[in-house]
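Here the structure is laid out as structure tokens; the discussion comes afterwards.
Note that one protein chain of the assembly has been removed; the remaining protein chains are unaltered in position.
== subunit A ==
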Amino acid sequence: MSSPRAGRPPMLDVDGLLDDRGTRVLVCCGSGGVGKTTTAAALALRAAERGRRVVVLTIDPARRLAQSLGLRQLGNHPRRVQLDGDFPGELSAMMLDMRRTFDEMVMTHAGRERAEQILANPFYQTISTSFSGTQEYMAMEKLGQLAATGDWDLIVVDTPPSRSALDFLDAPQRLSSVLDGRIIRMLSAPARAGGRGIARLVGAGFGLFAKAVSTVVGGQLLADASAFVQAFDSMFGGFRERAKATYRLLRSPGTAFLVVAAPEPDALREAAYFVERLAAEGMPLAGLVLNRTHPVLADLPAPSALAAADELDRSGDDPVVAAVLRLHADRVAVAEREKRLLGRFVDAHSEVPLIGVPALPTDVHDMEGLREIGHRLAGT
């Protein structure tokens, strides 16, 4: 399937990407826990300091990172971040409030009266807060809104911390199919016209099924859901149109995807899925960011280091240098594992540009830390 290994993969030119005025949207995707939010924030800061007018849309930032971006208060709109020093660009940041984004969208698309009806429906409250695809859908919606304002020349997007990186592309479709109401109409009114076709299809079992579902979830919930779908019906077209427009934005030449991973088998497997999926969707992949690598800084073979450490331990008079040698050997072992894991990815995707971002020894939660990550992303 893959071509024989053609040496090293190309290096991802992050500064080239950020400096290119043609780059309008930068999407950071990858599985949860790989440092996507930090990467997005660091890229946005670096782009701003290099002269771009940037907004970064974060999904669920760690508390201290959010504070350093001035996002202490949950606002659903971008706020300007104060940067120290004199830079040509500017940086704004926001944290997605999924419920408010949904509410605002309903208010925009439904008439006032109908909007109130929808917002008060118990089923809407479930869908807008706990349905698993809502966060992804609202992230897309927010991206569409930010792009439509024209206030920024670069939008950096963090994606929700879903288990699978692909959820980001699939979840909106899932939510759409729930809201389009076909099944709920069948469930709530199986005897009516829409239901008869289905009844023919699956036989008498359907009526029983509807009865069973109603026994399980309760008649009230079904009634709420039905009322919601009816109220939502009129705005559904607009809803789907917007999702389609955002999807087009994602496929446009101004968009670049960065797949973020950590040197762990699960994260790299997800990264590989995502790379293939982007290709299948015709979405532009800029490259792979491999976070938290541990490159070896001293050219000394591990066996010699360990032999020397044993030697020092025998004499017992230099425990510190023995420790220096042993922690070097540990690091060589970690680096070799990372190289092996990455090697598997590169074998299958040798054309994907990549950059390794060496781990910082402590957590990143201030501008200084983000700037340092930015340097490492740029390979400087």
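A few points about this structure:
Quick note on the criterion: a residue touches a chain if its C-beta (ideal position, glycine included) is under 8 Å from a C-beta of that chain, and two chains touch if they have at least 3 such contacts; residues count from 1.
Methods note: contacts and distances are computed from a predicted model.
When the unshown chain is looked up in UniProt, the name that turns up among "Anion-transporting ATPase, ArsA/GET3 family", "ABC transmembrane type-1 domain-containing protein", "Nitrite reductase small subunit NirD" or "Sarcosine oxidase subunit gamma" is "Anion-transporting ATPase, ArsA/GET3 family".
Residue A:A225 is the one among A:A225, A:L250, A:V289 or A:L354 that touches the chain not shown. Contact with the omitted chain, checked across A:I118, A:A139 or A:A309, is made by A:A309. Annotation: of A:G16, A:G33, A:G343 or A:G379, A:G33 touches the absent chain (contact as defined above). Of the candidate positions A:Q82, A:T362 or A:T380, contact with the hidden chain is made by A:T362. The chain that is not drawn here is touched, among residues A:M11, A:A120 or A:L297, by A:L297.
With the whole complex as reference, residues 31-34, 62-64, 123, 126, 130-131, 161, 163, 177-178, 183-184, 186-187, 201-206, 208-209, 211-219, 221-222, 225, 262, 264-267, 296-300, 304, 308-309, 311-312, 315, 318-328, 330-331, 333-334, 336-337, 361-363, 365 of subunit A touch the missing chain.
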